[in-house]
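One structure below.
One protein chain omitted, others in place.
Note that the chains take the letters A, B and C in the order they are written out, and that residue 1 is the start of every chain.
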Amino acid sequence: MVIKYFSWIKEHIGKSEERIELPVNVSTIEELMLYLENLNDKYKLAFKKKDLIKIAINKSYSSIDDKINNNDEIAFFPPVTGG
Amino acid sequence: MVIKYFSWIKEHIGKSEERIELPVNVSTIEELMLYLENLNDKYKLAFKKKDLIKIAINKSYSSIDDKINNNDEIAFFPPVTGG
Amino acid sequence: MNKKFPKVYIKIQYEDFDVSKETQKLHHNLTGAIVNFVGLVRGHNENDSEQISSMTLEHYPGMTEAEIDKIVQKSIKKWDLTGITVIHRVGKLFVSDQIVFVGVSSMHRQNAFDACNFIMDWLKTKAPFWKVEENNNHRSWVSSRQSDQEATKKWES
Partner (left out) sequence: MNKKFPKVYIKIQYEDFDVSKETQKLHHNLTGAIVNFVGLVRGHNENDSEQISSMTLEHYPGMTEAEIDKIVQKSIKKWDLTGITVIHRVGKLFVSDQIVFVGVSSMHRQNAFDACNFIMDWLKTKAPFWKVEENNNHRSWVSSRQSDQEATKKWES
């Protein structure tokens, strides 16, 4: 799967995109976030304020409970500030 | 006094502006309109639909009961259609 | 809001206007949002029953500017704005020509949207302009629309 990060989440994690194989026992966004947070402190910091994390699966807004597959494109980003 | 006419009121009366001395016994817009209607049929036709006649005294919206003076500029026109 | 704002510009003219240039003139240091309204000559008359080829706009010089200024002053009392421009053309205009420009700039967008909408609604019912529509066969004065009278009611609250 492809995971994309934007804005200060990207800066905390230190990359804008990565490719990983869907880990065993990970089938929802929430489980993916837990998996990433356990990798290192950068992810922990990036995901600290859960209410400020927006999620997209395949470029559509999604929620933390949504199921994910290995061929999905997942994105994590803060509330948008365009316009 | 100066009297101005606009749009189809101007066309019915056949002029855009005229200067008259305030007639004796005319002290309101309503009396002025009556005076003009008695001059000829052009004014009668122009002022026929009273609810479609808008009035200005010295370039401010006014009503049919308003008092007028010999040095006023009076205007008669239909509802506006700009914009 | 700084007292030097809003900048107000009101003009009745025969010439066309340039929307980019007028938008640019509404930029001030505090401006974050600009809302422009542009009215055009439609190819049909009001009830869509026939094509028109041109229209001629007349107005009451002096009163027109004064009435527009009254509307603009009311909008300034209701909303914090940085700039207001009202340009209205008169004379003979053809299909798809620009008739009117109302541009409002402000720090935040909703004020600009509301003030621009307010100015247009009141301009439609108060500013002394009259349109006569023309085609090959005849000319006819445009009637005022009940919907325009009713549009101003939303500002009563």
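Operating definition for what follows: a contact is a pair of C-beta atoms (placed from the backbone, for glycine too) under 8 Å apart; a residue touches a chain by one contact, two chains touch by 3 or more.
It should be emphasised that the depicted structure is a prediction, and the values quoted were computed from it without experimental measurement.
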(message) In the complete complex, the chain left out here touches which of the visible ones?
(response) A, C
(request) Using the touch definition up top, pick the residue from C:29, C:49, C:137 or C:157 that touches the left-out chain. (result) C:29
(message) Using the touch definition from the top, which of C:57, C:71 or C:116 touches the missing chain?
(response) C:116
(message) Applying the definition given at the start, please give the residues of chain A touching the unseen chain.
(response) 4, 6-8, 54, 56, 59-61, 75, 77-83
(message) Which parts of chain C face the unshown chain closely enough to count as touching?
(response) 18-21, 23, 27, 29-40, 42-44, 95-96, 107, 109-110, 112-113, 116-117, 120, 147, 151
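The criterion applied here is as follows: only the chains that are shown with their structure count from here on.
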(request) Determine the centre-to-centre distance between chain A and chain C, using the mean Cα coordinates as centres, and give it in whole Å. (result) 48
(message) Based only on mean CA positions, could you tell me how far chain B sits from chain C in angstrom?
(response) 27
(message) Quick check on chain B: which residues sit in contact with 2+ other chains?
(response) none
(message) Which positions in chain C are in touch with at least two other chains?
(response) none
